[in-house]
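As you look at this complex, bear in mind that one protein chain is not there, while each of the others sits in place.
Moving on to subunit A:
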Amino acid sequence: MASFKSTKIPIYPKLGEKVTPDTLYWKNYKAPVQIKEFGAVTSIDFSSLAPHNYAVTASTRIHIYGPFSTEPVKTFTRFKDTAYSGKFRSDGQLLVAGCEDSVVRLFDVSGKVALRVFKGHTKGVHVTDFTSDCYHILTGSDDYTCRLWDIPNSTELTSYKEHTDYIRCGTTSKLNRDIFITGSYDHTLRVFDARVEKSVMTMDHSQPVESVLLYPSEGLLVSAGGRYVKVWDLLKGGQPLVSLKNHHKTVTCLSLSSNGQRLLSASLDRHVKIYNTTNYKVVHNFDYAASILSLALAPDDESIVVGMTNGVLSIKHRKSPEEKREMVGKQRMQPVYRIFVKGRNYVPKKDDFLVSKPVKSHLAKYDKQLKKFNISKALDTALESWRRNRKPEITVAVMKELDRRGTLKNALAGRDEQNLSQLLNFLIGNVVDPRFTPVLVTATEMILDIYQAVVGQSSVVDRQLVRLQELVEREVDYQQDLLEVLGMLDTLFATSLPRKECFSVFDGTSSDFENP
(Lines give C-alpha, C1' and ligand atoms only; values in the text may rest on other atoms or scores of the structure.)
Protein backbone atom coordinates (compact mmCIF):
# COMPACT_ATOMS: atom_id res chain seq x y z
CA MET A 1 0.00 0.00 0.00
CA ALA A 2 1.81 3.04 -1.19
CA SER A 3 1.34 6.32 0.57
CA PHE A 4 -0.40 9.27 -1.02
CA LYS A 5 1.87 11.27 -3.26
CA SER A 6 1.47 14.91 -2.59
CA THR A 7 0.92 17.43 -5.35
CA LYS A 8 4.16 18.58 -6.90
CA ILE A 9 4.61 22.31 -6.61
CA PRO A 10 7.02 23.31 -9.35
CA ILE A 11 9.91 25.46 -8.24
CA TYR A 12 10.31 28.36 -10.58
CA PRO A 13 13.67 30.00 -10.95
CA LYS A 14 13.76 33.26 -9.04
CA LEU A 15 13.76 36.16 -11.37
CA GLY A 16 15.82 39.23 -10.59
CA GLU A 17 19.22 39.46 -9.02
CA LYS A 18 21.00 36.47 -7.67
CA VAL A 19 21.82 36.24 -4.01
CA THR A 20 25.57 36.55 -3.61
CA PRO A 21 27.62 37.21 -0.49
CA ASP A 22 27.92 40.78 -1.74
CA THR A 23 24.20 41.42 -1.92
CA LEU A 24 23.78 39.91 1.52
CA TYR A 25 26.50 42.16 2.88
CA TRP A 26 25.30 45.35 1.29
CA LYS A 27 21.64 44.68 2.04
CA ASN A 28 22.42 44.28 5.69
CA TYR A 29 21.74 47.97 6.41
CA LYS A 30 18.85 49.51 8.27
CA ALA A 31 16.38 51.88 6.70
CA PRO A 32 18.17 55.21 6.00
CA VAL A 33 18.00 58.16 8.38
CA GLN A 34 17.47 61.39 6.45
CA ILE A 35 18.58 64.84 7.53
CA LYS A 36 17.75 68.00 5.66
CA GLU A 37 20.64 70.39 5.13
CA PHE A 38 20.52 73.98 3.94
CA GLY A 39 21.89 73.28 0.51
CA ALA A 40 23.46 70.65 -1.66
CA VAL A 41 25.81 68.44 0.33
CA THR A 42 29.14 68.73 -1.44
CA SER A 43 31.45 66.88 0.89
CA ILE A 44 31.37 64.33 3.70
CA ASP A 45 34.42 63.32 5.70
CA PHE A 46 34.77 60.84 8.55
CA SER A 47 37.08 61.49 11.41
CA SER A 48 39.51 58.68 12.04
CA LEU A 49 39.20 59.23 15.79
CA ALA A 50 37.23 56.70 17.81
CA PRO A 51 33.60 57.86 17.82
CA HIS A 52 34.04 58.52 14.12
CA ASN A 53 32.18 61.76 13.80
CA TYR A 54 31.73 63.08 10.34
CA ALA A 55 31.83 66.54 8.83
CA VAL A 56 29.15 67.44 6.34
CA THR A 57 29.75 70.45 4.15
CA ALA A 58 26.61 72.02 2.82
CA SER A 59 25.95 75.59 1.80
CA THR A 60 27.77 78.03 4.08
CA ARG A 61 28.26 75.74 7.03
CA ILE A 62 29.90 72.58 8.15
CA HIS A 63 28.01 70.30 10.54
CA ILE A 64 29.70 67.63 12.55
CA TYR A 65 27.51 64.69 13.41
CA GLY A 66 28.10 61.91 15.89
CA PRO A 67 27.80 58.38 14.60
CA PHE A 68 24.21 57.92 15.74
CA SER A 69 22.96 61.47 16.23
CA THR A 70 20.53 63.16 13.96
CA GLU A 71 21.35 66.56 15.41
CA PRO A 72 24.77 68.11 14.65
CA VAL A 73 27.27 67.81 17.49
CA LYS A 74 29.01 70.92 16.32
CA THR A 75 28.53 73.54 13.65
CA PHE A 76 30.99 75.87 11.94
CA THR A 77 29.23 78.82 10.42
CA ARG A 78 32.03 81.36 9.98
CA PHE A 79 31.93 81.31 6.21
CA LYS A 80 31.16 84.28 4.08
CA ASP A 81 30.12 82.16 1.14
CA THR A 82 29.56 78.52 0.21
CA ALA A 83 31.94 76.25 2.03
CA TYR A 84 33.69 73.34 0.36
CA SER A 85 35.56 70.23 1.28
CA GLY A 86 35.50 70.05 5.08
CA LYS A 87 38.30 67.63 5.94
CA PHE A 88 39.53 66.19 9.25
CA ARG A 89 43.19 65.83 10.00
CA SER A 90 44.29 62.25 10.56
CA ASP A 91 44.41 62.82 14.35
CA GLY A 92 40.86 64.19 14.24
CA GLN A 93 41.83 67.44 16.04
CA LEU A 94 41.76 69.91 13.17
CA LEU A 95 39.38 70.56 10.33
CA VAL A 96 40.14 72.47 7.16
CA ALA A 97 37.64 73.85 4.68
CA GLY A 98 37.72 75.88 1.52
CA CYS A 99 35.26 78.56 0.58
CA GLU A 100 33.85 80.26 -2.46
CA ASP A 101 35.43 83.51 -1.23
CA SER A 102 38.91 81.99 -1.87
CA VAL A 103 39.83 81.90 1.84
CA VAL A 104 40.85 78.62 3.43
CA ARG A 105 40.00 78.25 7.11
CA LEU A 106 41.45 75.89 9.66
CA PHE A 107 39.35 75.06 12.73
CA ASP A 108 39.99 73.36 16.00
CA VAL A 109 37.29 70.70 16.27
CA SER A 110 36.53 71.72 19.85
CA GLY A 111 36.67 75.44 19.15
CA LYS A 112 34.49 77.73 17.17
CA VAL A 113 36.59 80.43 15.60
CA ALA A 114 39.06 79.68 12.82
CA LEU A 115 42.56 79.01 14.16
CA ARG A 116 44.25 79.98 10.95
CA VAL A 117 43.08 81.70 7.80
CA PHE A 118 45.01 81.12 4.58
CA LYS A 119 44.62 83.82 2.03
CA GLY A 120 46.25 83.82 -1.37
CA HIS A 121 43.91 82.12 -3.81
CA THR A 122 42.03 84.40 -6.09
CA LYS A 123 38.99 82.25 -6.65
CA GLY A 124 36.91 79.73 -4.77
CA VAL A 125 38.76 76.83 -3.16
CA HIS A 126 37.10 73.48 -3.77
CA VAL A 127 39.84 71.19 -2.59
CA THR A 128 41.55 71.06 0.78
CA ASP A 129 43.48 68.29 2.44
CA PHE A 130 46.13 67.64 5.07
CA THR A 131 49.43 66.07 4.15
CA SER A 132 50.45 62.89 5.89
CA ASP A 133 52.87 64.65 8.25
CA CYS A 134 49.93 66.79 9.53
CA TYR A 135 51.88 70.10 9.22
CA HIS A 136 50.87 71.14 5.75
CA ILE A 137 47.68 71.78 3.88
CA LEU A 138 46.98 71.17 0.21
CA THR A 139 44.46 73.38 -1.53
CA GLY A 140 43.16 73.47 -5.07
CA SER A 141 41.24 76.37 -6.48
CA ASP A 142 39.23 77.65 -9.40
CA ASP A 143 42.15 79.99 -10.21
CA TYR A 144 43.84 76.89 -11.74
CA THR A 145 46.45 76.73 -8.98
CA CYS A 146 47.11 74.27 -6.25
CA ARG A 147 49.13 75.33 -3.24
CA LEU A 148 50.77 73.92 -0.17
CA TRP A 149 50.51 75.87 3.13
CA ASP A 150 52.37 75.60 6.36
CA ILE A 151 50.04 75.38 9.34
CA PRO A 152 52.20 76.82 12.14
CA ASN A 153 53.17 79.97 10.22
CA SER A 154 50.06 80.03 8.02
CA THR A 155 52.27 80.79 5.02
CA GLU A 156 52.18 79.57 1.49
CA LEU A 157 54.98 77.09 0.72
CA THR A 158 54.59 76.32 -2.96
CA SER A 159 52.16 77.01 -5.74
CA TYR A 160 51.70 75.00 -8.92
CA LYS A 161 49.93 76.50 -11.87
CA GLU A 162 49.92 73.71 -14.35
CA HIS A 163 46.23 72.99 -14.74
CA THR A 164 44.39 74.93 -17.32
CA ASP A 165 40.95 74.73 -15.75
CA TYR A 166 39.28 74.57 -12.35
CA ILE A 167 40.78 72.16 -9.88
CA ARG A 168 37.88 70.31 -8.35
CA CYS A 169 39.43 67.34 -6.69
CA GLY A 170 42.67 66.25 -5.10
CA THR A 171 44.13 63.98 -2.54
CA THR A 172 47.35 63.65 -0.61
CA SER A 173 49.43 60.54 -0.24
CA LYS A 174 49.07 58.88 3.14
CA LEU A 175 52.52 57.33 2.88
CA ASN A 176 54.63 60.18 1.61
CA ARG A 177 54.20 63.73 2.95
CA ASP A 178 55.38 65.34 -0.25
CA ILE A 179 53.19 63.68 -2.82
CA PHE A 180 49.73 64.79 -3.78
CA ILE A 181 47.42 64.39 -6.74
CA THR A 182 44.94 66.81 -8.21
CA GLY A 183 42.25 66.43 -10.83
CA SER A 184 40.94 69.27 -12.88
CA TYR A 185 38.27 70.19 -15.37
CA ASP A 186 41.03 70.34 -18.00
CA HIS A 187 40.60 66.51 -18.16
CA THR A 188 43.96 65.80 -16.54
CA LEU A 189 45.19 64.28 -13.37
CA ARG A 190 48.51 65.49 -12.11
CA VAL A 191 50.81 63.97 -9.55
CA PHE A 192 52.98 66.51 -7.75
CA ASP A 193 55.97 66.13 -5.57
CA ALA A 194 56.54 69.06 -3.24
CA ARG A 195 60.32 68.63 -3.57
CA VAL A 196 60.17 69.19 -7.30
CA GLU A 197 59.17 72.31 -9.13
CA LYS A 198 56.89 70.65 -11.63
CA SER A 199 54.31 67.87 -11.72
CA VAL A 200 55.89 64.43 -11.94
CA MET A 201 53.09 62.62 -13.73
CA THR A 202 50.15 63.60 -15.89
CA MET A 203 47.25 61.41 -16.90
CA ASP A 204 44.52 62.21 -19.33
CA HIS A 205 41.08 61.24 -18.18
CA SER A 206 39.45 62.84 -21.27
CA GLN A 207 36.55 64.09 -19.15
CA PRO A 208 36.41 66.80 -16.49
CA VAL A 209 37.67 65.03 -13.38
CA GLU A 210 35.25 65.12 -10.47
CA SER A 211 36.92 62.86 -7.95
CA VAL A 212 40.20 61.06 -7.32
CA LEU A 213 40.96 58.27 -4.95
CA LEU A 214 44.22 56.62 -3.97
CA TYR A 215 44.31 52.98 -3.00
CA PRO A 216 45.70 52.33 0.49
CA SER A 217 48.74 50.73 -1.16
CA GLU A 218 49.01 53.85 -3.35
CA GLY A 219 49.92 51.78 -6.34
CA LEU A 220 46.59 52.43 -8.00
CA LEU A 221 44.71 55.65 -8.56
CA VAL A 222 41.03 55.87 -9.32
CA SER A 223 39.54 58.88 -11.03
CA ALA A 224 35.96 59.73 -11.84
CA GLY A 225 34.82 62.17 -14.45
CA GLY A 226 31.98 62.26 -16.91
CA ARG A 227 30.33 58.88 -16.97
CA TYR A 228 33.62 57.09 -16.54
CA VAL A 229 35.52 55.69 -13.64
CA LYS A 230 39.13 54.98 -14.55
CA VAL A 231 41.78 53.11 -12.72
CA TRP A 232 45.44 54.01 -13.25
CA ASP A 233 48.55 52.12 -12.34
CA LEU A 234 50.92 54.66 -10.75
CA LEU A 235 53.79 52.20 -10.50
CA LYS A 236 53.74 51.77 -14.25
CA GLY A 237 53.95 55.48 -14.85
CA GLY A 238 50.25 56.19 -14.92
CA GLN A 239 49.18 53.51 -17.31
CA PRO A 240 45.39 53.18 -17.58
CA LEU A 241 44.24 49.87 -16.13
CA VAL A 242 40.47 49.82 -16.59
CA SER A 243 37.77 52.18 -17.66
CA LEU A 244 34.35 51.53 -16.15
CA LYS A 245 31.20 52.88 -17.67
CA ASN A 246 28.36 51.82 -15.45
CA HIS A 247 26.65 55.13 -14.77
CA HIS A 248 24.64 57.09 -17.22
CA LYS A 249 25.38 60.48 -15.70
CA THR A 250 28.45 62.15 -14.31
CA VAL A 251 30.15 60.24 -11.53
CA THR A 252 30.71 62.63 -8.66
CA CYS A 253 32.25 60.72 -5.85
CA LEU A 254 34.41 57.67 -5.12
CA SER A 255 35.02 55.69 -2.00
CA LEU A 256 36.62 52.46 -0.90
CA SER A 257 35.07 49.97 1.48
CA SER A 258 36.92 49.36 4.72
CA ASN A 259 38.80 46.27 3.59
CA GLY A 260 39.71 47.78 0.23
CA GLN A 261 38.01 44.97 -1.64
CA ARG A 262 35.11 47.02 -2.94
CA LEU A 263 35.04 50.34 -4.73
CA LEU A 264 31.97 52.56 -4.52
CA SER A 265 31.05 55.21 -7.02
CA ALA A 266 28.19 57.70 -6.70
CA SER A 267 26.71 59.59 -9.58
CA LEU A 268 24.21 62.22 -10.60
CA ASP A 269 22.07 59.39 -11.99
CA ARG A 270 21.11 58.69 -8.33
CA HIS A 271 22.88 55.35 -8.11
CA VAL A 272 25.74 54.12 -6.00
CA LYS A 273 27.52 51.23 -7.64
CA ILE A 274 29.76 48.83 -5.84
CA TYR A 275 32.59 47.18 -7.77
CA ASN A 276 34.70 44.22 -7.00
CA THR A 277 38.26 45.54 -7.14
CA THR A 278 39.70 42.30 -8.47
CA ASN A 279 37.62 42.07 -11.64
CA TYR A 280 35.88 45.49 -11.60
CA LYS A 281 32.41 43.97 -12.02
CA VAL A 282 29.45 45.67 -10.41
CA VAL A 283 28.38 43.49 -7.50
CA HIS A 284 25.71 45.68 -5.97
CA ASN A 285 23.76 48.82 -6.54
CA PHE A 286 21.99 51.34 -4.27
CA ASP A 287 19.27 53.69 -5.45
CA TYR A 288 18.70 57.14 -3.98
CA ALA A 289 15.99 59.72 -4.39
CA ALA A 290 18.12 62.51 -5.88
CA SER A 291 21.42 63.08 -7.67
CA ILE A 292 24.31 62.25 -5.41
CA LEU A 293 27.16 64.68 -4.84
CA SER A 294 29.07 63.11 -2.00
CA LEU A 295 29.54 59.73 -0.43
CA ALA A 296 31.48 58.42 2.54
CA LEU A 297 31.78 55.16 4.38
CA ALA A 298 32.41 54.92 8.09
CA PRO A 299 35.34 52.76 9.18
CA ASP A 300 34.36 49.07 9.10
CA ASP A 301 31.49 50.02 6.80
CA GLU A 302 29.38 50.72 9.88
CA SER A 303 27.38 53.31 7.98
CA ILE A 304 27.03 54.72 4.49
CA VAL A 305 26.47 58.47 4.31
CA VAL A 306 25.32 60.03 1.08
CA GLY A 307 24.73 63.70 0.32
CA MET A 308 22.42 64.78 -2.45
CA THR A 309 21.77 67.86 -4.53
CA ASN A 310 18.46 68.54 -2.80
CA GLY A 311 20.30 68.93 0.50
CA VAL A 312 19.22 65.65 1.96
CA LEU A 313 21.79 63.67 3.89
CA SER A 314 20.98 59.97 3.99
CA ILE A 315 22.64 57.78 6.59
CA LYS A 316 22.37 54.02 6.58
CA HIS A 317 23.61 52.11 9.59
CA ARG A 318 24.67 48.53 9.48
CA LYS A 319 22.42 46.09 11.33
CA SER A 320 24.16 44.83 14.41
CA PRO A 321 24.26 41.09 14.88
CA GLU A 322 22.26 41.32 18.15
CA GLU A 323 19.40 42.98 16.39
CA LYS A 324 19.39 40.31 13.78
CA ARG A 325 19.18 37.61 16.36
CA GLU A 326 16.43 39.47 18.14
CA MET A 327 14.35 39.49 15.00
CA VAL A 328 14.65 35.75 14.62
CA GLY A 329 13.91 35.13 18.27
CA LYS A 330 10.74 37.17 18.12
CA GLN A 331 9.30 35.04 15.37
CA ARG A 332 9.94 31.73 17.04
CA MET A 333 7.66 30.72 19.85
CA GLN A 334 9.04 29.53 23.13
CA PRO A 335 9.21 25.74 23.06
CA VAL A 336 6.51 24.08 25.09
CA TYR A 337 8.11 21.80 27.62
CA ARG A 338 5.55 19.04 27.34
CA ILE A 339 5.88 18.75 23.59
CA PHE A 340 9.35 19.81 22.66
CA VAL A 341 11.64 19.40 25.61
CA LYS A 342 10.32 16.45 27.58
CA GLY A 343 12.35 13.35 26.91
CA ARG A 344 14.53 15.09 24.37
CA ASN A 345 17.61 15.10 26.53
CA TYR A 346 17.20 11.48 27.52
CA VAL A 347 20.28 9.52 26.58
CA PRO A 348 19.61 5.84 25.90
CA LYS A 349 21.61 3.40 27.95
CA LYS A 350 23.89 0.88 26.44
CA ASP A 351 21.54 -2.08 26.50
CA ASP A 352 18.39 -0.19 25.61
CA PHE A 353 16.57 -1.43 22.61
CA LEU A 354 15.68 1.51 20.45
CA VAL A 355 12.29 1.50 18.83
CA SER A 356 12.11 4.19 16.20
CA LYS A 357 8.79 5.86 15.80
CA PRO A 358 7.49 5.88 12.24
CA VAL A 359 7.77 9.31 10.77
CA LYS A 360 4.33 10.68 10.11
CA SER A 361 4.13 12.53 6.89
CA HIS A 362 2.17 15.72 7.00
CA LEU A 363 0.04 16.61 4.06
CA ALA A 364 -0.87 20.11 3.10
CA LYS A 365 -4.52 21.08 3.49
CA TYR A 366 -5.27 20.88 -0.18
CA ASP A 367 -3.57 17.49 -0.41
CA LYS A 368 -5.74 16.18 2.41
CA GLN A 369 -8.79 17.18 0.44
CA LEU A 370 -7.37 15.76 -2.78
CA LYS A 371 -6.69 12.49 -1.02
CA LYS A 372 -10.35 12.27 -0.10
CA PHE A 373 -11.38 13.30 -3.62
CA ASN A 374 -13.06 16.43 -2.23
CA ILE A 375 -12.23 18.40 -5.31
CA SER A 376 -14.21 21.57 -4.63
CA LYS A 377 -12.83 21.83 -1.12
CA ALA A 378 -9.33 21.25 -2.42
CA LEU A 379 -9.72 24.16 -4.81
CA ASP A 380 -11.21 26.28 -2.01
CA THR A 381 -8.22 25.68 0.23
CA ALA A 382 -5.87 26.40 -2.63
CA LEU A 383 -7.71 29.67 -3.23
CA GLU A 384 -7.38 30.88 0.36
CA SER A 385 -6.41 34.49 0.19
CA TRP A 386 -2.86 34.32 1.52
CA ARG A 387 -2.01 31.33 -0.61
CA ARG A 388 -3.57 32.92 -3.64
CA ASN A 389 -1.66 36.12 -3.17
CA ARG A 390 1.65 34.94 -1.81
CA LYS A 391 2.06 31.63 -3.57
CA PRO A 392 0.04 31.56 -6.75
CA GLU A 393 2.12 28.61 -7.91
CA ILE A 394 0.38 26.43 -5.31
CA THR A 395 -3.05 27.43 -6.49
CA VAL A 396 -2.05 26.81 -10.07
CA ALA A 397 -0.48 23.46 -9.22
CA VAL A 398 -3.70 22.34 -7.53
CA MET A 399 -5.67 23.46 -10.57
CA LYS A 400 -3.33 21.51 -12.78
CA GLU A 401 -3.71 18.44 -10.62
CA LEU A 402 -7.49 18.73 -10.80
CA ASP A 403 -7.24 19.09 -14.55
CA ARG A 404 -5.13 15.97 -14.71
CA ARG A 405 -7.75 14.13 -12.74
CA GLY A 406 -10.35 15.38 -15.20
CA THR A 407 -12.35 17.07 -12.46
CA LEU A 408 -11.39 20.72 -12.79
CA LYS A 409 -14.72 21.57 -14.35
CA ASN A 410 -16.64 20.02 -11.49
CA ALA A 411 -14.47 21.85 -8.98
CA LEU A 412 -15.00 25.20 -10.69
CA ALA A 413 -18.73 24.78 -11.00
CA GLY A 414 -21.34 25.61 -8.39
CA ARG A 415 -19.77 28.73 -6.90
CA ASP A 416 -21.63 31.76 -5.59
CA GLU A 417 -20.96 35.36 -6.51
CA GLN A 418 -18.31 35.98 -3.89
CA ASN A 419 -16.47 32.78 -4.67
CA LEU A 420 -16.63 33.38 -8.38
CA SER A 421 -15.36 36.93 -8.14
CA GLN A 422 -12.50 35.66 -6.01
CA LEU A 423 -11.66 33.14 -8.68
CA LEU A 424 -11.89 35.73 -11.45
CA ASN A 425 -9.66 38.07 -9.47
CA PHE A 426 -7.07 35.36 -9.29
CA LEU A 427 -7.31 34.75 -13.00
CA ILE A 428 -6.99 38.45 -13.80
CA GLY A 429 -3.90 38.61 -11.64
CA ASN A 430 -2.14 35.58 -13.04
CA VAL A 431 -3.46 34.56 -16.42
CA VAL A 432 -0.81 36.46 -18.36
CA ASP A 433 2.02 35.14 -16.23
CA PRO A 434 3.88 32.89 -18.67
CA ARG A 435 4.48 30.32 -15.96
CA PHE A 436 0.78 29.86 -15.31
CA THR A 437 -0.82 30.64 -18.65
CA PRO A 438 -1.25 27.08 -20.00
CA VAL A 439 -3.20 25.97 -16.93
CA LEU A 440 -5.13 29.15 -16.32
CA VAL A 441 -6.29 29.50 -19.90
CA THR A 442 -7.99 26.10 -19.64
CA ALA A 443 -9.53 27.11 -16.33
CA THR A 444 -10.72 30.40 -17.77
CA GLU A 445 -12.37 28.66 -20.70
CA MET A 446 -14.08 26.28 -18.34
CA ILE A 447 -15.36 29.12 -16.15
CA LEU A 448 -16.74 30.92 -19.18
CA ASP A 449 -18.44 27.72 -20.29
CA ILE A 450 -19.96 27.06 -16.91
CA TYR A 451 -21.08 30.54 -16.00
CA GLN A 452 -22.13 31.96 -19.36
CA ALA A 453 -25.73 31.41 -18.33
CA VAL A 454 -25.45 33.74 -15.35
CA VAL A 455 -23.69 36.63 -17.12
CA GLY A 456 -25.59 39.81 -16.46
CA GLN A 457 -26.93 38.81 -13.06
CA SER A 458 -24.16 40.29 -10.98
CA SER A 459 -22.48 43.62 -11.64
CA VAL A 460 -19.32 42.59 -9.81
CA VAL A 461 -18.78 39.50 -11.92
CA ASP A 462 -19.63 41.33 -15.11
CA ARG A 463 -17.10 44.03 -14.39
CA GLN A 464 -14.45 41.42 -13.75
CA LEU A 465 -15.28 39.58 -16.94
CA VAL A 466 -14.86 42.80 -18.91
CA ARG A 467 -11.53 43.41 -17.21
CA LEU A 468 -10.46 39.91 -18.08
CA GLN A 469 -11.40 40.44 -21.68
CA GLU A 470 -9.44 43.67 -21.88
CA LEU A 471 -6.46 41.99 -20.28
CA VAL A 472 -6.48 39.16 -22.76
CA GLU A 473 -6.81 41.53 -25.70
CA ARG A 474 -3.91 43.60 -24.47
CA GLU A 475 -1.81 40.49 -24.01
CA VAL A 476 -2.60 39.28 -27.51
CA ASP A 477 -1.49 42.63 -28.95
CA TYR A 478 1.65 42.50 -26.89
CA GLN A 479 2.48 39.00 -28.07
CA GLN A 480 1.96 40.08 -31.65
CA ASP A 481 4.39 42.94 -31.20
CA LEU A 482 6.91 40.58 -29.69
CA LEU A 483 6.59 38.21 -32.60
CA GLU A 484 7.18 41.07 -35.00
CA VAL A 485 10.34 42.01 -33.15
CA LEU A 486 11.39 38.37 -33.22
CA GLY A 487 10.90 38.29 -36.97
CA MET A 488 13.07 41.36 -37.37
CA LEU A 489 15.77 39.85 -35.20
CA ASP A 490 15.66 36.63 -37.20
CA THR A 491 16.31 38.47 -40.44
CA LEU A 492 19.16 40.33 -38.81
CA PHE A 493 20.68 37.13 -37.52
CA ALA A 494 20.23 35.45 -40.87
CA THR A 495 22.12 38.18 -42.67
CA SER A 496 24.90 38.29 -40.15
CA LEU A 497 25.59 34.54 -40.32
CA PRO A 498 28.34 33.41 -42.66
CA ARG A 499 26.97 32.34 -45.97
CA LYS A 500 28.30 28.82 -46.14
CA GLU A 501 26.52 27.69 -42.99
CA CYS A 502 23.06 27.45 -44.36
CA PHE A 503 21.77 25.32 -41.53
CA SER A 504 20.38 27.11 -38.54
CA VAL A 505 22.52 27.12 -35.48
CA PHE A 506 21.64 28.73 -32.21
CA ASP A 507 23.44 28.42 -29.00
CA GLY A 508 21.64 27.53 -25.83
CA THR A 509 20.88 31.04 -24.71
CA SER A 510 19.23 32.24 -27.86
CA SER A 511 16.75 29.41 -27.74
CA ASP A 512 14.90 31.44 -25.15
CA PHE A 513 13.95 33.77 -27.91
CA GLU A 514 11.89 31.11 -29.55
CA ASN A 515 9.12 31.00 -27.01
CA PRO A 516 8.33 34.50 -25.93
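One rule holds in what follows: contacts are C-beta pairs under 8 Å (C-beta built on N, C-alpha and C of every residue); 3 or more make two chains touch, one makes a residue touch a chain; residues count from 1.
Here is the rule we use: contacts and distances are computed from a predicted model.
Visitor: Quick one: find the hidden chain's UniProt protein name among "3-hydroxyisobutyryl-CoA hydrolase", "WD repeat domain 75", "Pyruvate dehydrogenase phosphatase regulatory subunit, mitochondrial" or "F-actin-capping protein subunit beta".
Guide: Record says "WD repeat domain 75".
Visitor: For the full complex, which residue in A:Ser3, A:Asn153, A:Ser361 or A:Ser459 touches the chain that was left out?
Guide: A:Ser3
Visitor: Can you work out which residue in A:Ser159, A:Thr442 or A:Ser458 touches the chain that's missing from view?
Guide: In the complete complex, the chain left out is touched by residue A:Thr442.
Visitor: Pick out the residues on subunit A that sit against the missing chain.
Guide: The list for subunit A reads 1-8, 10, 370-371, 401, 404-406, 438, 442, 501-508, 510-511, 514-515.
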